[in-house]
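Note that one protein chain of the assembly has been removed; the remaining protein chains are unaltered in position.
Take a look at subunit A:
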Amino acid sequence: MNVEEVTERAEPRAFSPHDDMPEEYRKAATRMIQFHANSEIMGAYLERPFIRQAPSLDRKLAFSAKVQDEIGHGQLLYRAAESLGIKTRAEMLDELATGEGKFLNCFHYPMTEWWETPMIAFFVDGAAMRRQATIKRTSWEPYAHAMDKICFEEGFHIKHGEDIMRTLATGSRREQQLLQEAFEEWWPRILQFFGPTDDRSTHHDFSERVGLKTMSNDELRQAFLNAYLPKAQKYGLEIPDEPRIRKEDGRYIVEEDDLDWEEFWEIASNEYAGSHEQIDSRAATQEAVAWVRNAIDRSEQP
């Protein structure tokens, strides 16, 4: 198939490994799915310390189940990416360790305090879920199948995140204050989750044409704000004055210039201080458990 045929036939779950896909499609899909898989892994590493730091046994168990889910999502997605025939799973994992692999902006920032956890577990996961629900209709069938399972599981993550947020928001004055501070720090990053506005997005046109993506960054952010801004307000969080957000004809307009795009692009190229920190700490963990992988490889049977 050439790109014109792909464009013509593009619809939800239209293409599978049996189809002869042009390299341009396979590369674009690999880039997208690899990014997604990397993000699952890096998100899991960011939350892992809270299995220990969580304030109660229930929360520890839930965080443990969640981290386990996220690593599983990464594995599902590497399989979906591998099926495009461009890169192997080992290559993609190596790229993540060497700092070549890219992942979500929000996972480049350290998360150290318990009251920060709803920022990832509710808002970032909620944003991701919004996006993932649209990817159930992607044209690469293995990717859509991975989304079925991921979205099935993800509901627990977001409800758990909201539950933590509610506990903090209805807790002591100090807890409410710390939650507000965490929100103010994370809010601009969360707004940048969906990436730059459409006219600055580099890969969108092709991906939409061949059915890999079904909604643009702006549309996704719009849908996210519609659902999650009222949520933040419901729990008494004050929306920061900056970045400015206004509502016109039922649509939220974010003042793009109030967001730090220099930092965003630094992150996008893995050059931010936090990027090094997150990538290196995962690489160190990978190395520390190399003996487990080696033991498994040695006993692998055909």
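A few notes on this one:
Following the convention adopted for this analysis, a contact is a pair of C-beta atoms (placed from the backbone, for glycine too) under 8 Å apart; a residue touches a chain by one contact, two chains touch by 3 or more; residues count from 1.
Everything that follows uses one rule, which is that contacts and distances are computed from a predicted model.
The chain that is not shown carries the UniProt protein name "Phenylacetic acid degradation protein PaaB", picked from "2-oxoisovalerate:ferredoxin oxidoreductase subunit alpha", "Nickel-dependent hydrogenase large subunit", "Phenylacetic acid degradation protein PaaB" or "NADH dehydrogenase-like complex subunit M". Note on the undisplayed chain: of the listed residues A:Glu40, A:Glu141 or A:Asp218, the one touching it is A:Glu141.
Where subunit A meets the chain that is not shown, the touching residues are 12-14, 16, 58, 61-62, 65, 126, 129-130, 132-133, 141, 144-145, 151-156, 158-160, 162-163, 166, 227-228, 230-231.
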